[in-house]
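Presented below is the structure to which this report refers.
All protein chains but one are shown in place.
Letters are used for the chains, namely A and B, taken in the order the chains are written, and counting of residues starts over at 1 for each.
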Amino acid sequence: MEKFAKAFPSKPLKTTAGKPWALAGVVGSGNLEVLVERGSRPSDAMDCHVETSIPGYKASWLAALADFAHHYPAGGTKVTINDQGAPPVLVTLRLRQAYDHLTKGEK
Amino acid sequence: MKKPSARALFARLFGSSAKGISVEKSVLTGYAAAGGTKVCVIGTCDGTYIDNAAALRLAAHVIDCIEHHPKAPIVMLVDSAGQEPNRVAEMLGLASYFGHLLSCLELARRKGHKLITVATGQAVGGAFLCYGMFADRIYALDSASVGLMPVEAMSAVTKIPVAVLRKLSKTMPSLEFGAKPFALLGGVEEVWAAKDDVQAKLAKAIATASTEDNRAELGRKRGGRKLALDIRKKVLAASAR
Partner (left out) sequence: MTGTSLFHEQTARQRIAALVDPRSFAEMLPPPERLTSPYLAQLGIPVSFDDGVVIGKAKLGGKEIYIAAQVGQFVGGAVGEIHGAKLTGLFKAAARDQVPCVLIIESGGVRLHEGSAGEIAIAETMRAIFECRAKKVPTIAVIATDIGAYGGIGILSTCCDFRVMTEHGRLGISGPIVIEKWMGKKAYDSANRALVWKTSGGKTKYLLGDADALVHDSADAIRDAVAKLLGKSSAITLTSVKTRQKELEKRLKRFGDTADPDAVWKAMGVRDIAGASLASGPEFAAMAKRGK
């Protein structure tokens, strides 16, 4: 297991409506779960916590998360990830799904 | 250590009244006495595997007890290595046979029969779940093999090295196999030692049994299973909102 945390600059989350948290994905082989939670106050950072079963890919994780924080206004959110070896493309997809659920209130 | 014969064990638990227990294909049924009162006895011996027929015989005896000996305590002895791993048994719905046995025991409980288990030999997996673990109170002889499975077997299935599991079991008794660690989890009320007067212990167990499932409380108190009770309480609190 490898564990790390980092905050990334991101424009503040726009909506105040919607759900307080959203979850996408499932912890299973080659899959991951992404939990996105709304912070209590506006902020210009997306706070990320990752636990992955495959060590050694910290750099690509940080790149993917930085990219997401750059493209989506996610400032003030906390992103927590439990990963069981998901491919990078799935990481990005789950981030987007969780973000959409959070902001649009979809299940 | 040489294991005592099933008969010697029955005599230890029930004295001369143990003659009322009959054994057929390692499945035992009968009536005996404990603490001066008549008790119904069901169970297994010789580490036998429980199949559909065995479950039915145990269930039939519980029904007999309910019909003919109202409120007589039911003592369940457990020495079984597991459910019969057999395709025909599965096809015919072994799980349903076990469910039926559990339903019979539940009916007995509701009709005022106290249910006491004594794990006498192997008390593992599905064989323990299908009747023994359903008692009001569960006891184990210290020589009994109680638990999910030995560390070696756990290692073989999970691919986690034995050494790792052994080391962790020092702080997590759930991973350790045996009557004592099982008691730390609350799964066993009390472990009876070789020197104990088990007839007196059994009589007391029957006298003090209550139908409230106290295992989570015990597990928390004894420190072997620290989360279960709190999580359950959280659910009960959240649902009451």
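Assorted remarks:
Methods note: a residue touches a chain if its C-beta (ideal position, glycine included) is under 8 Å from a C-beta of that chain, and two chains touch if they have at least 3 such contacts.
Not measured: the values here are computed from a predicted model.
Every visible chain touched by the undisplayed chain in the complete complex is listed here: A, B.
Not every partner is drawn; the one left out touches chain A at residues 1, 20-21, 23, 26-29, 31, 33, 35, 37, 51-53, 80, 82-84, 107.
The set of chain B residues touching the chain not shown comprises 52-53, 56, 59-60, 63, 66-67, 83, 85-88, 90-100, 102-104, 106-107, 110, 125-126, 128-130, 133-134, 146-149, 154, 157-158, 160, 164, 168-169, 172, 174-177, 181-182, 185-187, 213, 215-216, 219, 225, 227-236, 238-240.
By definition in this document, only the chains that are shown with their structure count from here on.
Inter-chain centre distance (chain A to chain B, centres taken as mean C-alpha positions): 46 Å.
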